[in-house]
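Sharing a structure, written as structure tokens. Questions coming.
Yeah, one chain of the complex is gone here, protein chain that is, but the others are all in their spots.
Up next, chain A:
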Amino acid sequence: MDRNYHVFSDGRIERKDDTLRVVTDDGEKKHIPIEHAEAVFLHGQIDYNTRLIGFLNDHGVAAHVFGWNDRYSGSLMPERGQTSGRTLVEQVRAYDDPDHRRDLAASFVAGSIHNMRANVTYYNGRGHDLSRVITDLDNASERISSGMRVEELLGVEATARRAYYQTFDAVLPEAFALEGREYNPPPNPVNSLISFGNALVYANCVSAIRATALDPAVSYLHEPGERRYSLSLDLADLFKPLLADRVLFRLVNRKQITTDDFRQEVGACLLTEDGRTTYTRAFEETLEETVEHPNLKRKVSYQYLLRLEAYKLKKHLVAGEPYEPFKKWW
């Protein structure tokens, strides 16, 4: 699987002969081998030109852009693999059929709750009593039924997530108290980490969807148009506990990230450049972790699990075979 490259500094990204080159404002030059790039993540203030866009396009490499607050602000998406009329028709048809849409939305919620639960059970018994959270998650799971409207399903998901966030306060040190999830802007370090991690999961799902010719704007659990790539939100929910939350727990508990890695700015708590680098490195390492896949009978990376999820959805939509959401099986 190809790698993600992150650019944190301000400067310029350009095509230089047959490679990508980053020239930072302080004159430092770095090369990115484009053959091995899945996507470039631009976190700083970066200039680029149309020649770069053509070059990224030719190599099927996406560029994900992050703005102030570490918020995802958009992607330059390569053309390749993005057009298949039939796939789009089937995707929209499933959205338009209320039962079909509900079934898919219910699958995403069931998968998300399962994966949250996997994190909770890991910490339960490791010095924490989280049996209440587990019960709450199980109750939420049981409420999912086939006749549920999408708004109700979103409600179930929200309830489950609220219960799940109690795990954060139980597991993390005092300085990383969550005090409720707040997004915009994140008021404290843990909210800031959750937001940043979720944005990385989201952007990686955009890349995964790109490989399938599914349209990232047509979604089932989230309302299309809610954000530009709402299908990415559907998939990202499944993987946040496995990727973003695990990285957060690990880094904070091992004190690799401390309150020194944050700065307060206009009412927002933001990661410093060091903090972002530390988080991103751990996140990328996690994407490269592998697990034995029971059906493929080989090891696959976590990053490839995102890709497989997009394949599964595409197969379901185009071939009519059942869709089983990703549920951590190990």
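Rule of thumb we're sticking to: a residue touches a chain if its C-beta (ideal position, glycine included) is under 8 Å from a C-beta of that chain, and two chains touch if they have at least 3 such contacts; residues count from 1.
Just so we're on the same page, contacts and distances are computed from a predicted model.
The listed choices are "4Fe-4S ferredoxin", "Methylmalonyl-CoA mutase", "Branched-chain amino acid ABC transporter permease" or "CRISPR-associated exonuclease Cas4"; the UniProt protein name belonging to the chain that is not shown reads "CRISPR-associated exonuclease Cas4".
In the complete assembly, the contact with the undisplayed chain comes from A:211, out of A:22, A:62, A:211 or A:270. Interface note: of A:86, A:132 or A:149, the residue touching the hidden chain in the full complex is A:86.
Among A:101, A:228, A:312 or A:327, only A:312 touches the chain left out of the display. Touch with the hidden chain on the side of chain A covers residues 1, 81, 84, 86, 211-212, 293, 295-297, 300, 304, 307-308, 311-312, 314-315, 318-321.
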